[in-house]
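Dumping the structure here so I can ask a few things about it.
One protein chain omitted, others in place.
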Amino acid sequence: MSPSQRKSFSLAELTQGLEVKIIGDSNSIIYGISTIQQARLGQIAFLVNPLYKRYLTDTQASAVILSAEDAKDCTTTALVCHDPYYIYSRIAAFFDDKPRPLAGIHPSAVIGQGCQIDSSASIGANCVIGNHVVISANAVISAGCVIGEYCEIGEASCLDANVTLYHKITLSKRVTIASGTVIGSDGFGIAKHQGRWHKVPQLGRVIIEEDVEIGANCTIDRGAIEDTVIEKGSKLDNLIQVGHNVKIGRHTAIAGCVGIAGSTTIGNDCLVGGGTGFAGHITIADNVVITGMTAVSKSIREPDIYSSGVGGLLKNKEWRKNSARLHRLDHLVQRIKTLEAALEKLTERKET
Amino acid sequence: MSPSQRKSFSLAELTQGLEVKIIGDSNSIIYGISTIQQARLGQIAFLVNPLYKRYLTDTQASAVILSAEDAKDCTTTALVCHDPYYIYSRIAAFFDDKPRPLAGIHPSAVIGQGCQIDSSASIGANCVIGNHVVISANAVISAGCVIGEYCEIGEASCLDANVTLYHKITLSKRVTIASGTVIGSDGFGIAKHQGRWHKVPQLGRVIIEEDVEIGANCTIDRGAIEDTVIEKGSKLDNLIQVGHNVKIGRHTAIAGCVGIAGSTTIGNDCLVGGGTGFAGHITIADNVVITGMTAVSKSIREPDIYSSGVGGLLKNKEWRKNSARLHRLDHLVQRIKTLEAALEKLTERKET
Partner (left out) sequence: MSPSQRKSFSLAELTQGLEVKIIGDSNSIIYGISTIQQARLGQIAFLVNPLYKRYLTDTQASAVILSAEDAKDCTTTALVCHDPYYIYSRIAAFFDDKPRPLAGIHPSAVIGQGCQIDSSASIGANCVIGNHVVISANAVISAGCVIGEYCEIGEASCLDANVTLYHKITLSKRVTIASGTVIGSDGFGIAKHQGRWHKVPQLGRVIIEEDVEIGANCTIDRGAIEDTVIEKGSKLDNLIQVGHNVKIGRHTAIAGCVGIAGSTTIGNDCLVGGGTGFAGHITIADNVVITGMTAVSKSIREPDIYSSGVGGLLKNKEWRKNSARLHRLDHLVQRIKTLEAALEKLTERKET
């Protein structure tokens, strides 16, 4: 799957080793990726979202990755498979032009004492690596990263530019961290004494397991006593706050702008919508789905889809009316009570 | 309008070329800006918000920028105009002491191969510029920025300190990016296959058109296939997340802490309040206003003001009661049904 500097590939090459049935010419040459509606000759597209099926008959794509069901309506070469989005992700990797930095340490990087840096690792310009840091084979530390002492970066892990790791942070293999993310800052531990806040030292670490991906400008606090842990295969989008002592299970996906307060545990295989907030000290079961902008105020014990608040986008005028009425629900309940009493009286009178 | 090192100007100088009528002495010397309530002799203030009109009669300001209507009550020199806040912005520019860096490349900057950097551009200390980057006339790249390969920075664009641009990002003219912002990180594209998430390569770019301003610690993801685009004249505040493939139209203003999920399109001349979240794959028309902390869960087809949820700030005790009652609405409906049935029965009996 490793992309070469080549720009074009036959369908046979692109699908080698993948569970794909090609209906059409497997020698067709593909030089790029496009959307089904905008593809031109020589490009490959995919179809997953039914909204886009209407473009299938007219697409100019040289090939389309799609399901057996959709393949019936395909007028160009079809790459039929069970999981078109996954197959697309594998084929798209051939056209990924993300720069791959050279191995070695840039002369402008500042390296601490007692570090073990594998010769196949890449340390970018102006990086600052603290003492006793271990950087494994094929790891990439991009320009401007600062890595605290005693950190360990696993094989083939990649820190994009301007990432900050505090001391004693452990990243396992194939971990990816996007720019601006901060890992290992002190958790928000403060104790009030005589009217003033006092800092509670944060003595734990952060452990990031293999194949975790964290987006840009996130903040992952170190544990207060034990460690903050993100287990293998979980994926975090941008601008996410993970408080101290949080545990995120395996293969959980969390969209952008989510905040997770301290000491909360999220299970395996969860899906969390953007803008959601989690209270502290709660536990979320495995396989839970939470819709966007939900306030998760308590533990969730069984797998299901959860939401909070009141849905519905309204014109502001309507919304003001509705909100006002909601705040007068008390009054409504009172009117119903009055009605019930009056009716009972009437009925009694009738029956006596 | 270019501010000099001078610290004082006559009203005539300050208003040259602006549509302002000076009622009073246009030779008055102004040495600074202040609020209408705190201004002292020699300072200029402005009046826009009616809440502050009560300070007008007593202000010690040497001049006040205001509308014709407010000018009637002005006891000091009046700068009468149609748009006092805009005129203020032009006059305030004379007193802006934001440092303007010198042209040239700081010796500590690391510059890649094949770059074209205009001699009037400024590259700050410890910047890292990738290969084949183009930086145009009068552009400013402040200290600690990292710019990926093949980026293009237009004329007079300004990156504040510690901004990160991934590869192949295009900024047009007069684009301003505040510190800590990350542009071009991978979008959150993941495909589940056999119980594990697989990264979907993000092959698009980010295009930022002229006169766009982006605040601090924002994240703007690159497109998955096509590009993420912010059109000319739009203004983004701090800590905003813009997902992959998002299009933001012209002259749209977005307040802080907003999240825009992938593939959403926002129109021209929109106003978006702080803390708002947009679902993915939706379209917002031109001239739409969205109030703060709204969950924009579906497309908006016509210009209006929109909100979601239930407004109103309550004491927590009251709020708990209200929330509980809302969750028993079902019960309320049941009681009304019972009443209706009973009443119908009574009425029938009466009429038979």
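Labels for the chains are A and B, by order of writing; each one numbers its residues from 1.
To be clear about the criterion, contacts are C-beta pairs under 8 Å (C-beta built on N, C-alpha and C of every residue); 3 or more make two chains touch, one makes a residue touch a chain.
Quantities reported herein were computed from a predicted structural model and do not represent experimental measurements.
A.B. asks: In the full complex, which of A:Thr76, A:Asn217 or A:Ser234 touches the chain missing from this view?
C.D. replies: Reading the full complex, the residue touching the unseen chain is A:Asn217.
A.B. asks: Check each of B:Ala143, B:Ala285 or B:Ile305 against the chain that is not shown and name the one that touches it.
C.D. replies: Candidates B:Ala143, B:Ala285 or B:Ile305; residue touching the omitted chain: B:Ala143.
A.B. asks: Against the chain that's been left off, what residues of chain A make contact? List them.
C.D. replies: Output for chain A: 108, 110, 126, 128, 130, 144, 146, 148-149, 162, 164, 166-168, 180-182, 185-186, 188-193, 195-201, 203, 217-219, 221, 225-226, 239, 241, 243, 257, 259, 261, 277, 279, 281, 289, 291, 294-298, 300, 304-312, 314, 322, 325-326, 332, 335-336, 339, 342-343, 346, 349.
A.B. asks: Please identify, in ascending order, the residues of chain B that touch the omitted chain?
C.D. replies: The list for chain B reads 33-35, 38, 51, 83, 85-86, 88-90, 92-93, 95-99, 106, 108, 124-126, 142-144, 160-162, 176, 178-180, 211, 213, 215-217, 233-235, 237-239, 251, 253, 255-257, 269, 274-275, 292-293, 309-317, 319-320, 322-324, 326-327, 329-330, 332-333, 336, 339-340, 343, 346-347, 350.
Definition applied: only the chains that are shown with their structure count from here on.
A.B. asks: Averaging only over C-alpha atoms, locate the centres of chain A and chain B and give their separation in whole Å.
C.D. replies: Comparing mean C-alpha positions, chain B is 25 Å from chain A.
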